[in-house]
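Written out below as structure tokens is the structure these notes cover.
Removed: one protein chain of the complex. Kept in place: all other protein chains.
When the chains are written out, they are named A and B in that same order, and each has its own residue count from 1.
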Amino acid sequence: MRKIRFSIPLGGKSGRLLPFAALLILTVAGLLGCLSIYSARAFSEAPLVFAMKQLVWLGAGVAVFLAAGLVPFSWYRKAACWLFLLTLLSLFLVLFCGVEINGMHGWFRLTETLSIQPSEFGKVFFLLWLSVAATGSAAASFRKTLFLFGMSFLVILLLMLEPDFGGALVFFAAFLTVMAVSGASSRHLAAAVALLAVCGVIFIALNDYALLRILGYLDPEGGYGVDAWHIRQFQYTMAHGGWSGSAWGNALWSSAFLPLPHTDSLFASLVESTGFIGGMIVICGFCAMGAGFTAMSWKIREGAGRVFVFGVGAMYLVQALIHISVNSVLLPPTGVTLPLLSYGGSSLLSVMLACGMAFSAAKEE
Amino acid sequence: MAAGGFKLKTLTILSFLLIWAVVAAAHVFYYAVAKREESLAETRRIAWREAEIPALRGKILDRNGVPAAWTELCHDFILERVPESPRRRETLRRRMARFFSAEVSWTAKMPLLLKNSLSPEEIVLYAREFRFFPEVRIVPVIRRVVTGPPEIRERIGKTARNNAGEIVGISGLERKYDMELSGRAGRVIVMLDRNGNWCNETLRITRRAENGKDITADFLLPAGTDASVERLENAEN
Partner (left out) sequence: MEPVRKNGRMHYVLYAAILLLSLLLLGAGRFREDLGNRRIRSMQTKAACREAVAELENGIAERYRQSWSELAGAEPELFLRACSAGMKAQ
């Protein structure tokens, strides 16, 4: 009978310990997320509600990580196409059967208190399919790049219709990353970026909400309504943090003024609690995560596995950087959450799933 | 693709992301540390308020200790200003329709009185139901109640508000014993949230209100006299 192992072929004890050490890091990061969520809501009427829900999701996430790590990556490779089709279907259906939350039509309401956001799991399956398709038997060519770009564009278009501009950015970053490391021509990639930039400009021009976000970002002191006001609140919230923060559970300004302090604005709230030092530790943590997945991908010889492993690290690092950039007023508001830390069951479970799948890919070696 | 080529590409992408991280960290430093004092001064201006706790003016009692003039505190529910966006106007209109039968006209002169003399239950109810609408407010109204026949009312005198919004006696006993009857308003400092609600955790009473002293006059109120109310509008509702 074949023995099921959950270890990475690094040799010696490291190979056996790496997944569990990673799980410990992910769990500690998840607990930090729960603490940040509590701190962001500490002065609301029910400060523990979101933090406790996130704790439950974290427990489920640990199980998902372990289960995903035990499934052989060859199974994922075979199922990649079906999982991608499932992603396309769910992103299409959510536009008609989904519910609107925070101005975005991107959730399926399962029960009174339970919703699922298909785009979060879609990130993982999209990355998987792209990794498998890009490293398939056919050599990198214009036709292949065009096909992959076309399918990616379809996914991005469905996201823009929700509208989830931030999510679309993350998906596009995943596409660029996979194509860049799997040998696509840089000219083809540049053309893809240019085409999507043009589509982005058209989208912004046709959507008042997106245009107001850009204008509010460019002129926060102006009268561009809610979005300019939101940007000023980021500035004021971080100012309350200073060097070392106002202490956990004492994020008064983010609780009183910052919209969505437990999701889209979590980093600013965290800086208010822990200061610039705490914010730096979070940034370094995400950079270390990206570097860790990169190093892990180098251990894998060939194929979809190493592209997928690198893609997971890069994609979530990009998502984290977009969130941090929005909160530090480097980018206009996009509605992107901070992986592992922001409130959201779908987001947390999908990150744990991605990490489990990445370790499965590394184990296959 | 060869391992060396893959390593180089991943390192290039990772380097770009690390540079991005450095730029983001610099932005965090700018707003959290470098621009801190300027932002905090702005937040103090936006959110922190000092409010006055009213002091009750003392009573004027007759020889038998029966009150001839006293201060009554009641509460009105007012619409202070019209919401800016049509969507918000509609939301507020639907919320108000649950409690008031008459339709609110947005073109009426503001502030608009929605209901006067709220009971304590109504104060709690409206404070909760309208806590996300800073356009409506519960405001205190001070009334001076005077009772007795005309000659006694003349002896008691009248009151009015001065430039500072304080109640002062301008004739009769009200004026003669103004120092004793006047109390001293209290002060409270509090931070408001974006809906104009008090953040109770920040509440600090910096000075306690002191009610005015009661004085006993030398007249006697006849039995069964009616009280009349002189309403003194709060100067800065």
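Keep this in mind: a contact is a pair of C-beta atoms (placed from the backbone, for glycine too) under 8 Å apart; a residue touches a chain by one contact, two chains touch by 3 or more.
Everything quoted here is computed from the prediction, not taken from an experiment.
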Residue of B:113, B:205 or B:220 touching the missing chain in the full complex: B:205
Per the whole complex, from A:117, A:254 or A:273 the residue touching the absent chain is A:273
Only one of B:127, B:168 or B:215 touches the unshown chain, namely B:127
If the hidden chain were put back, which residues of chain B would touch it? 44-45, 48-54, 56, 70-75, 117, 119-121, 123-124, 127, 138-140, 142, 165, 186, 188-189, 198, 200-201, 203-205, 208-209, 211, 234-237
Where chain A meets the left-out chain, the residues are 10-15, 17-18, 21-22, 24-25, 28-29, 31-32, 35, 244-250, 273-275, 277-278, 281-282, 284-285, 288, 292, 299
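By our rule, only the chains that are shown with their structure count from here on.
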What whole-Å value do you get for the distance between chain A and chain B if each is reduced to the mean of its CA atoms? 44
List the residues on chain A that touch chain B in their complex, please. 43, 177, 180-183, 234-236, 238-243, 252-253, 255-257, 271, 275-276, 279-280, 283, 286-287, 290-291, 294, 297-298, 301, 306, 310, 314, 317-318, 321, 324-325, 328-330
Provide the residue numbers of chain B that touch chain A in the complex, in ascending order. 1, 3, 5-7, 9-11, 13-14, 17-18, 20-21, 23-25, 27-29, 31-33, 35-36, 39-40, 42-43, 46-47, 191-194, 199, 201-202
